[in-house]
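With one protein chain removed, the remaining protein chains of the complex are shown where they sit.
Here is chain A:
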Amino acid sequence: MIELLKVPSLLTVQDSGRKGYRKLGVPVSGYMDDYSARIANYLVGNPGDAPLLEFLLAGPTLRFNASAVFAVAGDVDLKLNGLPIEPWESHWAKRGDVLEVGTLRSGLYGYIAFAGGIKCEKLLGSCSTYSRANLGRPLKAGDRLTLGYAILAGKEGRSLHRDLRPDYSGNEREIRVLLGPNLEHFTEEGVGTFISETYTVTPESDRMGYRFDGPAIGHSSLGADIVTEPLVPGAVQVPANGKPIVMMRDAQTTGGYAKIATVISADLHLLAQSRPGTRVRFKAVNVEEAQEILRRCEKTLRAIEEFLAGKMKSYRIRTFGEEKIAFTKVEKGG
């Protein structure tokens, strides 16, 4: 069991989200950055979708009331009993140990995974917090969390190579999108504005949606409103003021503003980690490209999972002058 001693910001339990209830108006929820969250779980030997803690900017201080193996994903300082330890590595904690998680130096969301996952009541098939509908609630100091059963031996001391850690620093990025499906509600010039200008993430952004400031996107004579249509995370709605809003994991399931595009699944984590003030350029790709990018991304995550489990070895390769990490199977007995 772990006990939360200090909770400085929004701290929630999340997993891969709710499936099958969107037709009843229930948002998918789940971790904002699937890439970091899955790696945090792999570091402690969990399946990628095991329930873990998600914090916004500043992490909690917590006490272990039994032995556990944990890992933190994020660009952050950590202290175990006052001594610095590394993120992106799995560590052993014993009864009474206190973990202090600092404030993220880059990115917005950090993750704390525990071997065995966090035990929680599954509501509508998921542990993800969506407090507006009483599906869990944000955690506060004094809360105690029970961990799932796991054999801990061999789960500690796993480390993700620096080059494989996602980099959320920098205040400019390119986010790839698929144009549509309501393009007839925009002028050709409006679509051109969206993919050629730079947009800035505003502070009015949360788990439900990220709002952007930048040159207004022009609507056609059909206007900004549509007859209410289904929505998914990543959908880019443009209300009458012409400023785009990207729907995130807690987005409502249907919406009445015209959608100019949808952020590709592989880039949604990068957008989720973009702080207010980040300058974003949207780049259009087609559906085949978007799906190919996602398959490659998934392949990398699978390789990372096997590498952390000791089933793969990493080595460096140089292609087109660029140094990259590659993986190879560990030979039996080798």
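Throughout what follows, a contact is a pair of C-beta atoms (placed from the backbone, for glycine too) under 8 Å apart; a residue touches a chain by one contact, two chains touch by 3 or more; residues count from 1.
Rule of thumb we're sticking to: contacts and distances are computed from a predicted model.
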{"item": "Which of \"Allophanate hydrolase\", \"Glycerol-3-phosphate dehydrogenase subunit GlpB\", \"Ketoisovalerate oxidoreductase subunit vorB (VorB)\" or \"Sulfurtransferase TusA family protein\" matches, in UniProt, the chain that is not displayed", "value": "\"Allophanate hydrolase\""}
{"item": "Candidates A:1, A:66 or A:133 - the one touching the absent chain", "value": "A:133"}
{"item": "Listed residues A:98, A:120, A:294 or A:312, member touching the removed chain", "value": "A:294"}
{"item": "Contacts of chain A with the absent chain, listed as residue ranges", "value": "19-27, 123-124, 132-135, 178, 180-181, 226-230, 232, 234-235, 252-254, 259, 262-265, 287-288, 290-291, 294-295, 298"}
